[in-house]
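Only one protein chain is missing from this complex, and each of the others stays in its spot.
Moving on, here comes subunit A:
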Amino acid sequence: MNASTLTRKPYTPKEAVDRLRHGDLGAWPVVGGLIAIAVVFGSLNEHFLSPENLTNLALQMAATGTISLGIIMVLLLGEIDLSAGSVSGLCAVVMAILSVRHGWNPVLAIVVALAAGALIGLLHGIMFTRLRMPSFVVTLAGLIGWQGLLLYLLGEGGIVNLPFDGFVAKLSDTWLPPWLAWVIIVLLVAVSGGSSLLTRRLRLAAELPVPPAWWTATKIGGLAVVLVAVLLVMSADRGVPLLLVIFGTLVVAFDLVLRHTVFGRWMYAVGGNVEAARRAGIGVTRIRVLAFVLSSTLAAFGGILSASRLSAVNQGSGGSDILLMAIAAAVIGGTSLFGGRGRTYAALLGILVIQSITNGMFLLSVDSSVRYMVTAAVLALAVAIDSLARRGSAT
C-alpha cells in the first residue's frame, strides 16, 4: 500500500451535501451564528467587543455552561433533566449553609454539596430506571421539590451571604497571571499537537488511512490561534479568569471521556438505539443512572460557581430562566434532543451564543421582553435544524 491510498480522500461535492443532509453539520451553524452576533452587536455598540465586556461574558457563562454540560449527559440518552436549575440552587444553598452558618471548611462544604447533587441524580436515575417513570416527570417533580427544599433550608432569612474574601467567592475573582496563562496555552497546543502526531504515526503503522497532513496542521494551528486570541483579549483587561479555566477544563475532560472511554461509547450507544445496546450486553440501566448522576452533580457545581459570582445564595438561586438557558444552550450548541448525537463543546458554544445575546441586549438596553423573544427564536432555529437533521438520517 502506498501513501496515497492511506490518505482519506476528500469528499466529492455530492457526498458533502449528503453528509450535510444527514445532520453532520458539526459546529458550523453555531460558529456562523456567533460571528453574526459579534458583527451585529459589535457594530451597534462599541463596548460589546471590548476586552472588559468579553471577559464579563466569560464570567457570566461559566455557571450556566456547567449546568448545560450536565444537561448534555442526559440529552445524549434522549432524556431530559428539568431539575438541573433547582438542584443547582439547592446544592449551592447546602454549600453556603455548611460553610457560613456552620463554619465548615469551604472545600469540604463544596464536596458535600457535590455529593448531595450526586445523590439527587442517583434518586432521579433510580426512579427513571426502576420505577420506569418518564424522565420528564421525574425531573419535573425534582424541579418543584428541590426548589421547595431550598426554600425550607434557607428558612426565615432567605439569603446567605458568602464572605467576599472567602474561598468560594474567590473562585470567580481569581485571575491567572499572564505567565501561567501562556504556559497553559503552550501545553494545550503541545499536547493536542503531540497526540495528533502520535495518532497519525500509529495509524500509518497500522496501515489505516489518515487525514491529509495539511488538515491536521490547520486544526492545531487554528486551536493555537483561537487560544492566543482569547488570551490576548483577556490580558487587555483583568487577565484570564479562573472560572473560564474551570469550565473549559470540564468541557474538554468530559469530551475526552465520552469519545475515548468505553463508558462514553456506551452513552452514545444507549442514546442511539437502546434495544441494540441492551442486546449487545451493555448495562443500559447503569449507564442511565450514571447520566442522571452526572447531570445533577454538574448542576450542583454550576450552582456553586453561580453562588461564587453572586457571593450569596438566596431564594432565587437556580431559579428563573437558568434551567431553560442551560437546556437551550445544549441544543443550540448542536446536541440532539433525540439522543445519541452531540459533543460537550455544545455547552461551550451554545452558552456563548445565549450569553452574547443577553449581554449584547443589556448593552443596548433592550427590554428583557425582546431578549426573551430573540433567544426563543434562536432556540427554535436550533431545534428546527436538529429535527431536519434527524429526518434526513431517517430516510
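To be clear about the criterion, contacts are C-beta pairs under 8 Å (C-beta built on N, C-alpha and C of every residue); 3 or more make two chains touch, one makes a residue touch a chain; residues count from 1.
In this text, contacts and distances are computed from a predicted model.
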item	value
Protein name, per the UniProt record, of whichever chain is missing from view ("Cytochrome c oxidase subunit 1", "Short-chain dehydrogenase", "ABC transporter ATP-binding protein" or "ATP synthase subunit b")	"ABC transporter ATP-binding protein"
Given A:Ile80, A:Val138, A:Ala277 or A:Met361, the one touching the chain that is not displayed	A:Ala277
Selected residue (touches chain absent from view) among A:Ala269, A:Ala299, A:Val353 or A:Ile385	A:Ala269
Positions on subunit A where the hidden chain makes contact	8, 18-19, 22, 24, 199, 202-203, 206-208, 260-263, 265, 268-269, 271-273, 275-277, 279-282, 340-341, 393-394
